[in-house]
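Structure, as structure tokens:
With one protein chain withheld, the remaining protein chains of the complex are depicted in position.
Our next item is chain A:
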Amino acid sequence: MENRALNLLDEALGLDHQTDPWPLCGKVVLVEDCVETSGCFVLHQLLKRTLSPQSPNNTIIFLAFSHSFSHYDRIVRKLGCNLVAQRENGRFFFFDMLKQLCPDEKEGKTGKGGFPALYRKMQKTIGALPENNQNHATIMIDDMSLMEVAAHGSLEHVLDFMHYCHTLTSEFGCSLITLNHEDIYSSMERPTFMLQMEYLTDVLIKVEPLATGLAADVHGQLTVLNRGICKVKGSSKNKISNFHFKVKENGVDYFYPGTRT
């Protein structure tokens, strides 16, 4: 653990405390971004961190709705993690959902395709893991808004699926990491989907552009709201951290506003 370079995001997520049990166990993490600033890099960071050799029991189930495997492989490889090797080791399960449709219940009930089938597949994957790895599984969804499109706008199906995924966090102690686009919902009067997801969330990571516009040195700001971190220390206060970031090919620089020269 000493040789790991911890950054501000890791600290805000509580990853600095210990690696076993995995700090994100049973937690729901929601990343929110917008058109101007993509939050994908947070997923890449978490991918790398979760699969790092320091925590060999972790596994990831990745539901890819927006990008292909080769895209992620190239990016995460530059961060120093080989997804192909991890996939062969049985630590990384990639579900390519790019072309999948999750039609409504008529087909779902018969058990062919749709979210129920996807859920069963995930459950089976987790169940097949070695005993001591089951509570170290992480489910990642790279774009929830595309999940809605795949479900043809049927909010209930997506929400049901998310609730099922959420039960996995309590049943197995899995963690759930999702990405969604906040600006889609900001113009709605009562964005049910967003509100429900935020309610379930333990750690909310908001990725926003700088209010002052684009800059080459600072790509945007992160707000991390961690609802559970202080349980470790005995108090139950929410912890909010706020910092800037700059994305690079081989990592991300995090820094407090104004501390960069």
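By definition in this document, a contact is a pair of C-beta atoms (placed from the backbone, for glycine too) under 8 Å apart; a residue touches a chain by one contact, two chains touch by 3 or more; residues count from 1.
We adopt the following convention: contacts and distances are computed from a predicted model.
**Student:** If you look up the hidden chain in UniProt, what protein name do you find among "Elongator complex protein 4", "Cytoplasmic tRNA 2-thiolation protein 1", "RBR-type E3 ubiquitin transferase" or "Large ribosomal subunit protein mL46"?
**Tutor:** Its UniProt record gives the name "Elongator complex protein 4".
**Student:** From the list A:Ala150, A:Cys165, A:Val203 or A:Leu225, which touches the chain that is not on show?
**Tutor:** A:Ala150
**Student:** Could you tell me which of A:Leu6, A:Ala128 or A:Met188 touches the chain that is not displayed?
**Tutor:** If we include the chain that is not displayed, A:Met188 is the one touching it.
**Student:** From the listed residues A:Leu6, A:Leu98, A:Ala128 or A:Ile240, report the one that touches the chain absent from this view.
**Tutor:** Considering the complete complex, A:Leu98 is the one touching the chain left out.
**Student:** In the full complex, which bits of chain A touch the chain not displayed? Write them out.
**Tutor:** 34-38, 40-41, 44, 68, 70-71, 74-75, 78, 98-99, 101, 145-146, 149-150, 152-153, 181, 183-185, 187-188, 209, 213-216, 219, 247-250
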